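Excluded from the complex is one protein chain; the other protein chains are retained at their positions.
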Amino acid sequence: MNIEGKKVIWKDYQKEIADDRFYYVRSCVRQNFFPGSETAFLRIMRDVLGKDVYEHPCHTTCTGIGYHGDIVPVETTMTVVARQFSLMNEAGYENLLPSCITSFGLYTEILDTWHHFPEVEEKIRKQLKKATGREFTVPKNLAHASDVIYKFRKEIAAKAKYKLINKNTGEPLRVVDHIGCHYAKMFPSKGVGGAEYPYVLAGMVEEWGGQVIDYPERRHCCGFGFRQYLVQANRGFSIACSKEKFESMQPFKPDMIITNCPGCPMFLDRWQYVINEIEGKRYGKNGEGIPVFTYEEVAGLVLGYDPWDLGLQMHQTDCEPVLEKMGIEYSPEDKFNLYADKKSELHNSFVKA
Amino acid sequence: MEAAGRLAKSGFHVTLLEKETSAGGHLNDWYKLFPDRRDSSEVKRYLDDLMSSEQINFLTSTTIEKIESKGSSYSLMTNNGENLNADSIIVATGFDLFKSSRKEEYGYGIYDNVITSADLEGMFRKGKIVLHDNTTPKIIGIVHCVGSRDEKVGNLYCSKLCCVTAVKQAIEIREHLPESKVFCFYMDMRMGGAYYEELYREAQEKWGVNFIRGKVSEASENIDGKLIVKVEDTLAGRPLKMEIDLLILMAGMEISEGSKKLAEISGLNTGENRFFEAIDNHYGSNISNLPGVFYAGTCTAPMNITETISHARAAVSEVQDYLKNGKS
Amino acid sequence: MEKFGFSISKGRQINYDSNDRRVAEFIIENEPSFRLCIACGCCSASCTAGSFTRFSLRELNILISRGENDLPRNDLKKCMLCGKCTLVCPRGVNTRNVVFLAKQAFRKFDSYAI
Partner (left out) sequence: MENYYDLLMQDIRFEEGLNACMNCGVCTAICPAAEFYNYDPRKIVDIVQTKNNDQIVSLLKSEEIWYCGECMSCKTRCPRGNAPGLIIMALRSLSQDLGFFVESEKGRQQLAIKRTVGEWILKHGYCLYLEGVGTSMHPEQGPVWDWIQDNWKDVFKRLGANYQGDGPGILRKIPEEAMEEIREIFKVTGGMLRFKKIEEFSKKKAEELNMKLDDGIDNEYFRYIYKTDNKTHTRG
């Protein structure tokens, strides 16, 4: 493997990412399964990087899961998205910052369709106006939340308390990066590093001391497939995809997985549990699983946030092996302690923000 | 070279401008030629002999910086500051091989054992086909249509010669490495030249080369440094996955950088495929949009050596005709 | 498995590395013309059995050469050995003999006969 070859490709895919004044839209999956990640993201953006990130209470889903579950027609989705733009205009922001990869992909795709078929955009304008009386202009900049963390990875590294380094051996942690399919597979030029060798997570990992490992099924989908997970009868497919990835990465002995899509970490986490239940197989060292993280969680750990404030207790596959390797000071007994003192303080600070 | 030699023989004063230090272009890099697999140096020797005329002023390491029409002739300024006058010009700026790293999913320049057809010719010249770690490959894959018939890289056309090159190289690999297995991944076998189809048959019959119909979707590297190739075996209607030791990319042909630059400074027309565009594809394939400027060879389209030489001779005839009758 | 309401799907990719290619090799050894197939489909088009049942010699040839033996093992029973396939093949493949040899090879290498 020649890393120089990848660097040449990375140079070709430098997308524009806004610097400040972001309009944040939340993710269906991330809110439910990784609430600590969205909280950590806003803490990092506001408290660490001093950025203006606005959230409108009236924004909603983009309907992405319904759209890709094929129950929501394309024009309905486009009009809901147009409404999101309208709310952003109303708040006086221009830089759209979705928390979700499917949303990011959908926004990108819709803007592209409108660009090529202006008559479709015209129709959506009319429908939005008719339904809500709203008008809109499209965002000036569209970046996924992981793009922004990538952009400020050096600033985060400068304030890091921990590194992605095994404290006992001094070796970098071996990290598998898993990119959500809708990040760049549809529009390679809209992803940092492109579709084949995305750099968005690899850049963070490298900057924070870890080593990214490439493996044959790196680009494979986690298997969510919308309807393929939503309906129980189809989950055999969904889990088989993740299994394909685990089998392929196992020989490289990864310490952890980092993800940028909200769904992928949940599936990569839960399917390890199910594979172990069905087949008695685990893919990490010493009969452990391979801990799976969101990029917000990893950024939070690097900055020294309490693992239980980040929500690592919500993972089914234990994250502790990584905490140990990084030498993070944490209290194991607080993991499932619902009444830890910190919670109210954190909650209050968040609601105020 | 062909055109220069022929014109000189007919008594014209010819100046040959070559951007490299010697003439011959890609022929210099090739080991043996399809379909009869004669040594490329034999053709080169023929061309060199043609060039030995004293009527030819051969300027190497020379490119054109400026080109101006002076009534019935052209004035050319070279990179060496020289000014040349020409009554007629033949453009024979050739082709470039597609830069295979642009097909990112095949990992050329990233995975150690992914090479191009040109790299393989280099190995043939050295008489040694080896992997990055100097061991001998056992399973070899050949990917057709790399940079051809592919909207993703902006080339809609077929480069025409890669199929037969693949077959030729597959046979040569089997000759060099009798223990090896070779797999060609193709979309269509375009063996449209004299004795090409026969070579394809020989590859199957005598050399046991395997042909799988499907465009390779991606290559990746496993922990042992082997390449994993994903393709659909379209004739079986099933996706197929296999481990390969050495993967060879059949790089297609593109307009050369030199041609691009010339097009910019001269006002010569290029087509949708970005090659130079002749005024008529059927009966005027040497004639450009500028009076007295003619094309020869692969600067207009992918061609093999036979076609290139024929095209050059036709250009000579156009020049002769132009200088005798057409010049106004 | 009951607990989750599904089982983990098995892949259907042709895994060339782990497939058993002994049947293909046996055929090639005894009928070298087998290699010459260009999958034009003339054999399937003229096939008597193929016009009445879902049976494609072209597909079976490909599957056998990839070591995908499950379908050919059962499907070859449908062949009536009429030999039209051999008559029409533009590459001179003796397809009738290929079928013959394939059946023989399955008997030889499989624990069970067809």
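By letter and in written order, the chains are A, B and C; residue numbering begins at 1 in each of them.
Note that in this section contacts are C-beta pairs under 8 Å (C-beta built on N, C-alpha and C of every residue); 3 or more make two chains touch, one makes a residue touch a chain.
What you see is a predicted model, and the numbers here were worked out from it, not measured in a lab.
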Of the residues A:Tyr107, A:Phe152, A:Phe226 or A:Tyr283, which one touches the chain left out of the display? A:Phe226
Residues of subunit C touching the missing chain are 3-6, 9-13
Since one chain has been left out of the picture, which residues of subunit A touch it in the full complex? 26, 28-29, 31-32, 35-36, 38-39, 55-61, 63-66, 68-76, 78-80, 83, 105, 113, 116-117, 120, 127-128, 130-132, 134, 181-182, 185-186, 188, 195-196, 219-221, 223-228, 230-237, 239-241, 244, 270-271, 273-274, 308-309, 311, 313-316, 336, 338-340, 342-343, 346-347, 350-351
Just the residue numbers, please: which parts of subunit B touch the chain that's not shown? 105, 145, 149-152, 187, 213-218, 230-234, 237-240
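Definition applied: only the chains that are shown with their structure count from here on.
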Quick one: subunit A and subunit C, Cα centre-to-centre, how many Å? 47
On a C-alpha centroid basis, what's the spacing between subunit A and subunit B, in Å? 45
Separation of the C-alpha centres, subunit B versus subunit C, in whole Å, is 39
Could you pull out which subunit A residues touch subunit C in their complex? 232-237, 239-240, 243-244, 274-275, 277-279
Of subunit B, residues touching subunit C in the complex: 189, 201, 204-205, 208, 210-211, 213, 233, 235-243
If you look only at subunit A, which of its residues touch subunit B in the complex? 1-6, 8-9, 194-197, 214-219, 248, 251-252
